[in-house]
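For this depiction, one protein chain was excluded, whereas all remaining protein chains were kept in their positions.
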Amino acid sequence: MTAVEIFRQLRSAFAPKTLICGVLIGFGALCLLGRQAARENLHKHFIRFTQWTGPETKYYPTVNEMMAIVRAKIKPGQILVVVGGNSVLRGVGQPPERVWTKYLQENLGDGYCVVNFAFNGSGVTDGGAVAAEALRREFPRQIYMANAAPTQGSVPDGSVVYRFMFWDAYHKGLLVDDPARNAAIHESHKLPYYAEGMNELHAREWLDHWFYFQDFWNDITLVKFNTVWGFYVPGLTKFLQPRKRLPDPEPDFLAMPMSSRYVEANLEAEMLNVRGCSVYAYNKDAEGKWQPYTPVWDQFFAATKGLFPPELKQRTLILMSRNSPYYIRRLAPDEQERNDLAYLDAVKNWQKIGYASMDYGSDFTIDDYGDRTHLTWHGGVKLAKLVSVKVGAMSQELGYLDKR
Amino acid sequence: MNPLETFLKSAPVKHAFSLLVGLAVGVLFHYLLFRLTLPVQPFIYVAF
Partner (left out) sequence: MIFNTYWFILFAGIVIPVFWMLKKPFLRVPFLAVACAVFHYHYAGPAGMAPIIALGALTYVLGLTRNRFACIAGIIVSVLALCFYKYAHFLTGEVLTLINPAWGPAVEVSAKKLLPGLVAPGGSIYLFVPPLGMSFFAFEFVHYLYEVRKGAAPLRNPLHFLLFAIFFPTLVAGPIKRFGQFVPALQDGANNVNSADVAEGLRRIATGFIKKVIIADNLTLAIDYYVPQFEALDLLTRWFIFTLIAMRILMDFSGYSDIAIGLARLLGVKIPENFNWPYAAKSIQDFWQRWHISLSSWIRDYVYIPLGGNRHGLVRKILNGLIAFALVGLWHGPAWNFVIWGLYHGLGLAICSNYAAVPSAGPKLQGWLARSPRTCWVATQLFAWLGWLVFFYPVPQALRMAGLLFGVK
């Protein structure tokens, strides 16, 4: 009898009820294991989410995963500092042993626990924002920070790539039920671009809150074997290796030549980006002074409505990331003035709507920047120093220090 | 029926095999739910 014949023989002799029981047991067991995985810290010695643990390589961290990282890291009595935002705060161009949040932790000392939940290209309401909100009752003494550009608002449930995080937490009942935010989400989803894929996302996250497939299979992908093959994961022949074995590949900007950090061919495009931070937000009046162009700032206020529930606004620090002096110096003097104004006004406007805000980079050098916007570890040290002072002041204002 | 066939058709083997296949199907369905979190390729023939 050949193997095929044996298989055919077995197949013809299925016990249907046993098979159905097997399906239910197999599926049910994985749901239970998923619930278990949701409570475990999958990221031992976590520094930040890397290229291999981010959506760019099809790895989608769950809110439970982030919460477990915090629980594993934080010590009793510590104030939680969650860093969200984009690649600048993730520390692109800073090797893991010199990432800026490491210096922030050092500056803040043992009274604080800093976790870096920033992701490339994410906005102020993505990733870290969701994790911090989900942990608000467990760790009420918390500060959340993210970065943005002047006049840049956001969407309450996050940018397209990272929106799954918000709805992951939402369907697990981890978020504040804030009517203003709900209304803002409702509004944003009226736009076809935002509405796209929402049915699927809701169905996915609703199913996940019952079956815990994201936590279970993230655990397998990270710890046992990679379950999602693709060219974004290195080594065609080693595609099954667990992702935790892949080292954080972040290079050191300072070890790279200037010509590859500040690419001459990109100068024009980068200058457009730099000007873009302020060019639409101001007009010159009759005396030649820059005046805010109201529609743009109105749009900013509209796009910041309902981003965070009122009780979480004050503990939220919005950092205004300035561009490298390499480019700023190339602006005409009046453009430089307009650029300065944009950052200062943005800070004021974020403060006006109830958030803490500060800008950084006005006194940074070219070497503090790895490129137009990302910092070298050297710049990271400076940022950590500035932010730690601000975090200390916020802790004081929020009364966190009294309760110690 | 030879001894192997008799063995394969015996109740314990039948149930054990069915249970194993069922477990595998259950695990696959759970993985499938996860796999769909990633962008999926449309079925080629849906376009026809």
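Per-chain residue numbering starts at 1, and chain names A and B are given in the order in which the chains are listed.
Following the convention adopted for this analysis, a residue touches a chain if its C-beta (ideal position, glycine included) is under 8 Å from a C-beta of that chain, and two chains touch if they have at least 3 such contacts.
Keep in mind it's a predicted model, so treat the numbers as computed, not measured.
Undergrad: Which residue from A:A180, A:L207 or A:I366 sits in contact with the chain not drawn here?
TA: Only one listed residue reaches the unshown chain, and that is A:L207.
Undergrad: For subunit B, which positions touch the chain that isn't shown here?
TA: Counting only subunit B, the missing chain is touched by 18, 21-22, 24-25, 28-29, 32-33, 35-36, 40-48.
Undergrad: What residues on subunit A make contact with the chain left out of this view?
TA: 14, 16-17, 19-20, 23, 199-200, 203-204, 206-207, 229-231
The rule is simple: only the chains that are shown with their structure count from here on.
Undergrad: Could you work out how far the Cα centre of subunit A sits from that of subunit B, in whole Å?
TA: Distance between chain centres: 38 Å.
Undergrad: Of all residues in subunit B, which touch subunit A in the complex?
TA: Subunit B residues touching subunit A: 2, 4-5, 8-9, 11, 13-15, 17-27, 29-31, 33-38.
Undergrad: Using the touch rule from the top, collect the residues of subunit A that touch subunit B in their complex.
TA: The touching residues are 1, 6, 9-10, 13-16, 18-31, 34, 58, 60, 164, 204, 207-208, 211, 213-214, 216-217, 227-228.
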